[in-house]
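Below is one structure, written out as C-alpha cells; comments come after it.
With one protein chain removed, the remaining protein chains of the complex are shown where they sit.
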Amino acid sequence: MFAHNKRLQYSVRVSECNPGLANLMLEQFGGPQGELAAAMRYFTQALAEDDAGRKDMLLDIATEELSHLEIIGTIVAMLNKGAKGKLAEAVEEEAELFRSLQGAGNDSHVTQVLYGGGPALTNSGGQLWTAGYIDSIGEPTADLRSNIAAEARAKIVYERLINVTADPGVKEALGFLMTREMSHQKSFEKALYSIEPNFPPGKLPGMPEFASVYVNTSQGEGDMRGSWNSDDNFDYLSDRERFLAMDGGSGLPEVTLAAEEQKALNRMAKRTTSDPKADPRTGVDLGSAKKTKRK
Amino acid sequence: MFAHNKRLQYSVRVSECNPGLANLMLEQFGGPQGELAAAMRYFTQALAEDDAGRKDMLLDIATEELSHLEIIGTIVAMLNKGAKGKLAEAVEEEAELFRSLQGAGNDSHVTQVLYGGGPALTNSGGQLWTAGYIDSIGEPTADLRSNIAAEARAKIVYERLINVTADPGVKEALGFLMTREMSHQKSFEKALYSIEPNFPPGKLPGMPEFASVYVNTSQGEGDMRGSWNSDDNFDYLSDRERFLAMDGGSGLPEVTLAAEEQKALNRMAKRTTSDPKADPRTGVDLGSAKKTKRK
Amino acid sequence: MFAHNKRLQYSVRVSECNPGLANLMLEQFGGPQGELAAAMRYFTQALAEDDAGRKDMLLDIATEELSHLEIIGTIVAMLNKGAKGKLAEAVEEEAELFRSLQGAGNDSHVTQVLYGGGPALTNSGGQLWTAGYIDSIGEPTADLRSNIAAEARAKIVYERLINVTADPGVKEALGFLMTREMSHQKSFEKALYSIEPNFPPGKLPGMPEFASVYVNTSQGEGDMRGSWNSDDNFDYLSDRERFLAMDGGSGLPEVTLAAEEQKALNRMAKRTTSDPKADPRTGVDLGSAKKTKRK
Amino acid sequence: MFAHNKRLQYSVRVSECNPGLANLMLEQFGGPQGELAAAMRYFTQALAEDDAGRKDMLLDIATEELSHLEIIGTIVAMLNKGAKGKLAEAVEEEAELFRSLQGAGNDSHVTQVLYGGGPALTNSGGQLWTAGYIDSIGEPTADLRSNIAAEARAKIVYERLINVTADPGVKEALGFLMTREMSHQKSFEKALYSIEPNFPPGKLPGMPEFASVYVNTSQGEGDMRGSWNSDDNFDYLSDRERFLAMDGGSGLPEVTLAAEEQKALNRMAKRTTSDPKADPRTGVDLGSAKKTKRK
Amino acid sequence: MFAHNKRLQYSVRVSECNPGLANLMLEQFGGPQGELAAAMRYFTQALAEDDAGRKDMLLDIATEELSHLEIIGTIVAMLNKGAKGKLAEAVEEEAELFRSLQGAGNDSHVTQVLYGGGPALTNSGGQLWTAGYIDSIGEPTADLRSNIAAEARAKIVYERLINVTADPGVKEALGFLMTREMSHQKSFEKALYSIEPNFPPGKLPGMPEFASVYVNTSQGEGDMRGSWNSDDNFDYLSDRERFLAMDGGSGLPEVTLAAEEQKALNRMAKRTTSDPKADPRTGVDLGSAKKTKRK
Partner (left out) sequence: MFAHNKRLQYSVRVSECNPGLANLMLEQFGGPQGELAAAMRYFTQALAEDDAGRKDMLLDIATEELSHLEIIGTIVAMLNKGAKGKLAEAVEEEAELFRSLQGAGNDSHVTQVLYGGGPALTNSGGQLWTAGYIDSIGEPTADLRSNIAAEARAKIVYERLINVTADPGVKEALGFLMTREMSHQKSFEKALYSIEPNFPPGKLPGMPEFASVYVNTSQGEGDMRGSWNSDDNFDYLSDRERFLAMDGGSGLPEVTLAAEEQKALNRMAKRTTSDPKADPRTGVDLGSAKKTKRK
C-alpha cells in the first residue's frame, strides 16, 4: 500500500520559464532510462519475488523512484508554467506567441506546451513511453543484472542533462537524482553478489563445447585480442567450418512433414516457382490482368 | 560489409509440422530478448564505438547474433511449413482446417499462419518488435552492463523454451543458442573489467552525502537487512525528514516567472479554480450547455 | 514523496494456480483501463495542477491507484506462481508441461509464463502498455471529464472480469477494486461541478452559427430523433449545401504561394501528371527499366 | 456505405507556404485528440451499438469527423505544398534549402517534408498514430462519457492551435472545427442524460462499505476539503488501518498450490535465495564464470 | 466531405455467435493489410495529390475502403453479439462462462469480448493498429507501387480467411471484399502505367556504375541465376573488392573535426579505452564501488 506526502524528496528551485529545457527533462520522466521505467522495473519484479530480502529491497527502491518521478515531473511543470499561461491566455499576438514558445527555435517545445505543459509520458523527442522499456523476466540473477545496467544508464543520462543545464536549481536537483542512481546501482550489485553461484543464470548448463568459444566473425585489419577473447579464457575460432564439424550436421534445415502437408506444399510450389527462362515482357501487365476481366 | 553463407551456423532438424511450437519460438526471433534485439544492440554500439578492441568484439558478436536470428527464424518457418501449405491449398473442409491450425488450441498460431507462416518480427504473444527494446546509450561501462544483462535474460528465455519443447532437433538447436549467450556474457564481463575504473559510469562524481544512503521507503513486517543495505556499506535511512534536512529546502517547488507570465497564470487560475461551495446541481448539465445555444 | 507499507490495501486469497485467469487479470494491470494508466493519468495531472484542491484530490487518488496496481499485480503473480515453478524446474516431461501451462488451451498464458510469470505491463492480449492511453491535457474541465470517463470504463472492465472469475478470493478483490472506481468517479464529478462555468471547456467561444447544428450525415431508414439532435436543442441539418452557404466559400482549398515555389510545383507536375491516353503496355516494364542499364 | 463529395465541409484559404505551421496542424490530424481518433472512436462504437438512436447519432458524428479529417489534412498539404516543390526540384543550393525548410528552425518540419509533405498520421511531435488512443468499450454510459471527454479535449487543442496561428484562413477553419466539437459534446451529453439510470455504469452494484469512501492517501500541509471529499458525500478516511479492518484480512497475499507446484517452487527458491552473509567478493567475477570454461 | 448511408455496400448474414471467428476477422479491420490501413493510405495520398485524375481515383477508392471497413467491422460485431450479451448479463456460472467464451479454446477471444465485443482496431493477435502500416511518401510512382502491393497483400489475407471460414454468409462477404481488392489493384496498375517514364521514381539519376550491378553476397551451394541477376540485365559481382575499387576509397570512415572537438574526444577515450592487460579481478566489484562510499 502506498502513501504520499506533499513535500518533495528533494527541494526544487527553477529560475525562469524555459520550455526548451522542460522538453529535455522529459527524457528522465517518460524516456527509456527515466524514473517511470525504473519504478515499474523494480515494482513488477517485487510483486513476483519470493525471496523476502530482495522483495523488500525492490519495494524500497521502486518507491523511491516514484518520488524521483515526482521531482523530475515537477521540474517539467515548473519550467513550462509561464509558457502554458501565455498560450492559454493568448497574451501576445499569434505570430509572436508562436515564436516565443519556440524559444531557441524548435517545435517539440510547442508540441509539449500544446499538450498542456504538464509532464507528458514521452521522452525528449516526443516518443510515447512503452512497456517495451521494461525487461524484467522473473529470474533474480538476470533481473539484478538488468537493474545494475539500468542504473548505470540512468546515471549517464543525468550526467548529460546536467552538462547542458544552466539553471542552478535544476542542475542541483539533477545532481541529487544522478547520485541516487549510483547508490541504487551499488545495492543491486551487492544483492547480485549475495547469490551464489550467479553464473550462469538459471539452471540448465550449456553445451560445454560451445560455452567458451569466441567466434571471430568480423574479420579484417581491425582484429583485436583482449581478455574478452584471449586464449586464456576462450577458444578463439575464425573458421566457420569448425562449427559445422562440431554439430556433425550439414548446416541445412531438415524438416519432416506428413504426406498430406507435403502434397499441399508441392502444389503450392508449382504455382509460384520462379522460372528464369520466362519471357520477362509477359509480366504483371494488362495482358494477365485482363484475364480476370468481367465478361 | 556483410557476407552470407547459405549453411546455417548450427544444423536444424524438425520432426513435424507444429505451428503452436513455431509460435513460441518467435519469442527469440522478434521478442525483447531475441536475436534481432541482440544483433541490433551490439551493432548500433559498434558503429559509434571508438575503442578498437571493443568495436571489434561488438562486431564479432553482432554478426554472430544475425546468424542466430537465421537459425531461430528457420526453425519457425520449418515448424509452420505444413500448416502454411494446408492453408494456402485449402486441402480440408474449412471448419476442419480452422481446428487443425489451432492445434492444441490457440489463435496466435492462426494469426501467425495467416501472416504466411514465415518468421514474423513479433514476440510469441504477437507484439510487434520495437526499437524500445534496444538500450544502447554510447557509454561503454553502461553499455557493457546492458549487454551482460541482455545475455543473461536471453539465456533464461532459451532455458524456458527448452523446458517446453519436446522435438529433439529443436531442443538441440535451442541448447546451442542458449550456450552461445553464456559465452557472450563472459566476453562482455571481461571487457567491462578491463576498463578501470568502471564505477561510477561516466565522469561526474555524485553528491557524497547521497551516494551511499539506503532509504527504507517500504516499511512493515517484511523489512530485511543484507549486504545491499547493511550499515557496513550504506547509511540506512528510515526517516524522510532527513532528506529535507540534507538539502536545506522546504521540499516544495519554487519557480520564478516574468511578470507577464505570472499575470497570465493568475487570470487562467481565476477562471478554473474549484469552488468547494459551488452548488453541485449547476454542473455540466443542460443549463450551462444551453448558454452557447445558437439564437 | 511516496512511502510504502508491505500490507496490501485489500487482502487477496487465491485458491489455486491458474495461469489462464492470471492472463485475463493483466487487463487491469497493463491494459488501457488498468491501474497503471489510472495512476499515471492522475499523477501527471496533479504535477501540473495549480489549484490546491484539485491537486490534493488528484494526488490522493493517484496514490490509491498505485495501491490497486499492487493488488492486481499480486493476484497475477499468485495465480502464476505454481506454473512458473514447474517451468523453471522442468518437473514434467516437456510435452506434458507445454500442455499443462496452456490449461484450458491458449498460448498467451505460455508467453506470460515465459516472461517469468510476474505481472507484465501488457493487457490480457499481450499488447505492451503505452502512454498513448493517457489523455491528460492540462485543462481542468477537460481532464476531469476524461477522469470521469476513465473510471466508468474501469468499472465496466472489472465487472466483466468478475463475471468470468470463479475463484472466490479473486472475485472479492475485484469487487473491491470495482467499487473504488465508482467512488473515484463520484469525486471527479463533484470536482467538475464545482467549477463554474464548465462548458465550453477553455476560454474561446465558438462560432455561434455552428455551435448548435446537428448534421445528419448518415442518412437512410434508421434516422432517429432524440434529445441529442432535437429541434429544441439543435438546428437539425440534412443538407450539406447549407454549410457551404454559411462559410461563404467554394469548399475548395485555396493556397497562395511564392512565385519560385509555384514554378517548382509546375515543373514537378509536368513530370508526373497521369496521362489517360498513355499506352498502358509501355508501363513499368523492362523497356523503361533498361534505360538506366549500365553500358 | 460512405460517399464523398469533392467540396470540403468548410472552405480553407492558406496565405503562404509554412511547413512549421503545417507540422503543428498534424496534432489534429494524427494526434490523440485529432480527427482520425474521433472518427474511429465513434465509428467503432456505432458498429457494435444496438440502440437505434445512439447508432444513428454515432454514425452521423463519425461521418462528420471524417470530413473534418479532410479539412485539417488539406490544411497540412496546402501549407507544405511549396516546400515539397522546392525539395523535389532542388531549386536552391543544398545548405540554403536545408535552412529554408527549417523555417524558424526545427527539424520536425524537415522530417515531415521528407515524408512528402502530405498529411502524415502522426502528432505534431512525429509520434505515429496508434489505436491506443481509442477507448471504446461497448457500454453506452461509459462510452458516452468517453466521447464527452474526447470532445472537450479536442476543443482545447483547437483553442491552443488558434492561439498560435497567424494565418487568417487557417485560423478561421480551426475556429469552425473547434465549434463543431462543442456541438458534438452537447449531443453526447444529451444522449447520456437520456439513459436512466446512468450511474454506476454497468450492472453490478459495488460493495456498499467502499462505494463512498474517500481515502486521504496524500497527506501534508496541502490537504484540502471540497465537494469531492466532503463529509456530506463521502466517508473521509485518513487511517489506512481502517481498510484492513474492513476486509477482515491480514493484507498479505495467500495462495494455495498443489503439492507438486509447491515442491518445484521450494527447489527453485533454494537455488536463488539471497544470502546476506555471503562474501560479496565472490560475485559475478571470473572465478564463477570460469566454472563453465571448456576443458 | 463525406456522407453515409445506413445500408452496407454488401449484405452480411451471420449464422451464429462465434467469437473465435470474430477474432480472426479483426485481421482485416485493424490489421496491417486491413481496411483502415487501406482507406488511410489512399486518403492521405489523395489530400496531397495535385494531379486531378489520380486525386479523384484515390478519393474514390479510399471512400470505398471505408465502406469495406464498415462491412468487416459489422461482421465482427455480429459474430460477438451473443458472447457480449452473455458476458454482460452473466447468464451462466462463471467457470462455464469463461470456457464458453473461449470456444475452441483461446483467450484472444476473451480479451476481445472483455473490450466489449465491438470491432477493435487491432489485428487478430491483439496488436494495436499503428500508422506505421501506412507508407505514403507523396511521390506518385512510388505510392502507386505501394498501393499495388498493398492490394495484392490484402487479396491474399482475404483468401486465407476464406479458407478457414465455414459460415457461408461470412464467406460470401469475404469473397466480395477480396474481389474488390483485385479490382483496385488493376486500377492502380493502370494509373502507374499512364505515367511515363515511371522508372526510376523521382528525378535524380543513379550513379551508372552501380545501377545494374547484382552483388552475390550470399554464397554457397544454393547460388542461382535467373532474369533477376542474369548477365543480360546485370553485372553479376561476387567479389567485394570490386566495390572498393569502384569508389576509389579505403572503405574506412574518414571524419574531419574541429580541434576542440578532437581534444574532447581524446580526453574521453583516455578514460574508457579497454585495456587487454588489465587485471580482470579488479573489475566492477566492491573495491571500485567503495571509492565513492560516503565518508
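As written, the chains take the letters A, B, C, D and E, and residue 1 is the first residue of each chain.
The rule we apply is simple: a contact is a pair of C-beta atoms (placed from the backbone, for glycine too) under 8 Å apart; a residue touches a chain by one contact, two chains touch by 3 or more.
The structure presented is a predicted model; accordingly, all values stated were derived computationally and were not measured.
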Residue, one of B:G20, B:G53, B:G82 or B:P119, that touches the chain absent here: B:P119
Positions on subunit B where the hidden chain makes contact: 1-9, 30, 36, 40, 43-45, 47-48, 56, 59-60, 62-64, 66-67, 69-70, 73-74, 76-77, 80-81, 84, 88-89, 115-122, 128-132, 134, 136-139, 202-203, 280-281, 283, 285-286
Residues of subunit A (touch criterion as defined above) contacting the omitted chain: 20-21, 23-24, 27, 104-109, 123-127, 130, 156-157, 160-161, 163-166, 171, 217-223, 240, 243, 251, 265, 269, 271-276, 278, 280-284, 286, 288-289, 291-295
Subunit D residues that touch the omitted chain in the full complex: 1-7, 50-51, 53-54, 87-88, 90, 93-95, 97-99, 101-102, 104-108, 110-114, 116, 122, 125-128, 139-141, 145, 189-200, 203, 205-206, 208-209, 211-213, 233, 235
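Here is the rule we go by: only the chains that are shown with their structure count from here on.
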Option in A-C, C-E or D-E whose residue-number contact pairs overlap B-C by over half: C-E
Whole-Å separation of chain centres (CA-atom averages), subunit C against subunit D: 6
Centroid spacing, where centroids are CA-atom means, of subunit A and subunit D in whole angstrom: 21
Residues of subunit A engaged with two or more neighbouring chains: 1-9, 53, 56, 59-60, 62-64, 67, 74, 77, 84, 88-89, 116, 122, 128, 130, 132, 137, 139, 141, 145, 182, 186, 189-191, 193-194, 199-200, 202-203, 206, 211-213, 224-228, 230, 233, 280, 285-286
